[in-house]
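For reference, the structure I am asking about is given below.
With one protein chain held back, the other chains of the complex are shown just where they sit.
== chain A ==
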Amino acid sequence: MEAIWLYQFRLIVIGDSTVGKSCLIRRFTEGRFAQVSDPTVGVDFFSRLVEIEPGKRIKLQIWDTAGQERFRSITRAYYRNSVGGLLLFDITNRRSFQNVHEWLEEARSHVQPHSIVFLLVGHKCDLDAQRQVSQQEAEKLAAAYGMRYVETSARDAINVERAFTELTRDIFELVKRGDITIQEGWEGVKSGFVPNVVHSSEEVTKSDRRCLC
């Protein structure tokens, strides 16, 4: 029997406080935008299926993290078991962009012995008038670290699908090439072909619905 999903990838979403991590994830997983969302205390969890090619579905487990520095001692425990990450900054807040280095360092030092495929996300691109970080600048930084760069807006649903799908594709390619392998005791990547996995019908319908939009 064909599995509902080929692989399960675990992603982590990081970035400064109020850059819009939770809003971006909610837009992606629930398809809507909340004007205001509660500050994340500790970690939060979401999941969704994405179809990277017809019939090839990947299940994403997405860990949302608190942006406040104090919570890093807690959130850093989540790096190790993640295969991918979205590193967000707010294009209207220069400081959140400057902190990108710090976030990468933080991730790098806690992900050992594994590694994380990062995507740099310039969020709130609907607020172009208040922009403090130019696209070129962000692209340059992303290239320097070997990351892709995407500008998104949860409010206007710009590039949200693209951001997650591109990251998923990149990871999928690495998995296919064998650069990333499934390992016992590591949650980053899991195969869908596990005999004892029972899939709820709800997820199937959910994914179908998502694919239409």
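Heads up, the rule we're going with is that a contact is a pair of C-beta atoms (placed from the backbone, for glycine too) under 8 Å apart; a residue touches a chain by one contact, two chains touch by 3 or more; residues count from 1.
Here is the rule we go by: contacts and distances are computed from a predicted model.
A.B. asks: Could you check which of "RNA polymerase II holoenzyme cyclin-like subunit", "Si:ch211-266k8.4", "Autophagy protein 5" or "Mitotic-spindle organizing protein 1" matches the UniProt name for the chain that's left out?
C.D. replies: Its UniProt record gives the name "Si:ch211-266k8.4".
A.B. asks: Of the listed residues A:80, A:94, A:110 or A:169, which contacts the missing chain in the full complex?
C.D. replies: For the chain that is not drawn, the touching residue is A:94.
A.B. asks: Which chain A residues would touch the chain omitted from the figure, given the whole complex?
C.D. replies: Looking at chain A, the ones touching the missing chain are residues 8, 17-18, 32, 34-47, 59, 61, 66, 68, 70-71, 73-74, 93-95, 98, 187, 196-198, 200.
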